[in-house]
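Removed from the display is one protein chain of the complex; every other protein chain stays in position.
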Amino acid sequence: MLELEVKNVSKNFRGLQALKNVNFNIEKGKITGLIGPNGAGKTTLFNLISGFYKPSKGNIIFCGKNIANLKPFQRCELGIARTFQIPKPLRKISALDNVAVGFLYGRRHINNVSKARELALKLLEFTGLLEKKDFLAKDLGAEDHKCLELSRALATDPTLLLLDEVMAGLNPVETQRFLELIQRINNDNNITILIIEHVMSAINKLSDKIVVLNYGEKIAEDVPEKIVNNKLVIQVYLGEEKQDA
Amino acid sequence: MKRIKIYFLIIAYLILILIPLFTDSSYFMHIMIITYYIMFVSISWNILGGFIGQFSLGHAAFIGIGAYVATILLVNYGITPWLGLPLGGIISGCFAVIIFAPCFVLKGPYFTLATIALAATLRNLFINWDFVSRSIGIVLPFTDNPWIYMDFTSKKPYYFIILGLVSLLVWFVIVLDKSKLGFALKTVREDEDTAAAININPLKYKLITTFISAGLAAIAGGFYAQYIRYIDPDMMLINYSIESVLPAIIGGIGTVGGPILGALLLHPLSEFLRSSLSSYNSGVNLVVYAVVLILIIRFKPEGIIGWLNVKFENLIRKFVKK
Partner (left out) sequence: MDILPQVLINGIFIGSFYSLIAMGLNIIFGVMKVVNFCQGELLMIGMYASYFLVTVLGMNPYLTPVIVIILMFIMGGLIQFGLITPILSKGGSDYSQIFLTVGLGLLFQNIALLSFSSNYRTIQIEYSTSFNLFGQIISLPKFISFIVLLIVSYLLYFFLSKTDLGKKIRATSQNPLGARLVGINDKQIYIITYGIGAALAGTAGALLLPFYFVFPLIGEVFQLRAFVVVVLGGLGSIKGAFFGGIILGLLETVGAIIVGPSLKDSIVFISFIFILIFREVFQSRQE
């Protein structure tokens, strides 16, 4: 069974067509990249999949179930977790507790606060934020916010993880760290990942396949090697990047 | 350090319990009773306003409902306030949930303004409603059975009742703060979208919190009625809503100790000012009070409990070093 099916999805906002007839599928356990110029509709698509918007047309099927009418928290219960492009940490709460909430209310429904904190400790170790566990989220830097966002999403025990530009603004060392982290998440737990990214080198290495959006329409869907050489993709998005790569 | 703070708080609490044994001053008792009452309402408000971040300026309506329910049950049906108070709480909680539910689609200040309008509406309706005696209000009679009907002639029983209620509430809030539910409330407060993304239904928790907050405020209102022995729709004026919120703002919104500290500071201060300054000119005390408020908010908008905490710790350290 396919993990996610996006079928003929369109979305307009009072006349602005953000997405038009987008179609693609994602198999369980695979990493799929989602790329395209700014304004192409990538985050809108995430919002549709995670339930923050409803499609104007079309359907979104998750593990065979049509989720179009489910609210975001209901989709989390089913196994969809997401990060936000601009991270939204719980500012006045410690990093540890930011993640602990995920365990308490995510799919594991842990009821004991201490147990949730224990699990959060282990998860922070995995994602590399352990030393900063007692810092208030508002006192952490931007990369740590992204990592915290990711950790919190993981804590809810998802089967499908939507990552929205988690590597934006990172230096090459951090980018590499995140890349390995994402690979481990995918390998160790068989979590399906859909990732929006502008860092092409990273997305090429991570993805089993890449979907390309432009002005709300899907213009290509293929393995990374073919995408990089796709004329239309190069024209609308990759452009100069191919020369550097 | 933490242990020292706990000892300090325990001693302070014991003092509060023992005071009535050492004084017969009715005036002093009265000030403390009202202080505890305001503290109770403020803590209740803080659960909705501080913990989950929904800022209501209409809480006086819930206080009023509690007062009226307890009073009418007593006066019309002879039901003891010991039952009347919790009943008032439940009725108020249900009422609050029903009328706030649609209002939760409103964001930020819009929500607050709606709560103001709701309280004003309720007061207006009560003024026009015969069953509750319109604007004349209701006087609570005295009976021969003070322990059943909560109509004591001395202030001391009232002192202990409200102190007991506040103590229970504080314990409840401490537990809530550290509990799983507390996490949900704070998450919704910080960011509703994040809450939704991690499987927390913001509306559900806002409603739960509303029920608790309004219900508790009503219990306080019921007590107030038994103590003052007269109620009227003016109890629901916005001034009283503001009065219940100020201690939380001054003390530290969203903290457990903020409203406690705020109430202990504000009400005795206003009484002190009134008694010492009104000999000069009636009203000066309110001016001074307003100035104090403005200064505290201007210089410590996050509330004074954090700052006091730091000062306290420094003081202890200096003491220990000796």
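Miscellaneous remarks
To keep things simple, chains are lettered A and B as they appear, and every chain counts its residues starting from 1.
The criterion applied here is as follows: contacts are C-beta pairs under 8 Å (C-beta built on N, C-alpha and C of every residue); 3 or more make two chains touch, one makes a residue touch a chain.
Note that the structure is a prediction, hence the values are computed from the model and not measured.
Of the options B:S25, B:N128, B:S276 or B:N314, the residue whose C-beta touches the omitted chain is B:N128. Of the listed residues B:L118, B:V166 or B:V256, the one in contact with the hidden chain in the full complex is B:L118.
Only one residue from B:F55, B:F272 or B:F312 touches the chain missing from this view: B:F55. When you scan B:I4, B:L106 or B:L203 for touch with the missing chain, the hit is B:L106. Residues 49, 53, 55, 102-103, 105-110, 112-114, 116-118, 120-121, 124-125, 127-128, 238, 242, 245-246, 249, 253-254, 281-284, 286-287, 289-291, 293-294, 297-298, 300-303 are the ones on subunit B that touch the missing chain.
By definition in this document, only the chains that are shown with their structure count from here on.
Subunit A and subunit B have CA centres that are 44 Å apart.
Subunit B makes touch with subunit A in their complex at residues 178-180, 183-184, 186-187, 190-191, 193-202, 254.
On the side of subunit A, the complex with subunit B involves touching residues 50-52, 71-73, 76-77, 81-82, 84, 88-93, 97, 100-102, 104-107, 111-113, 116, 152-153, 155-156.
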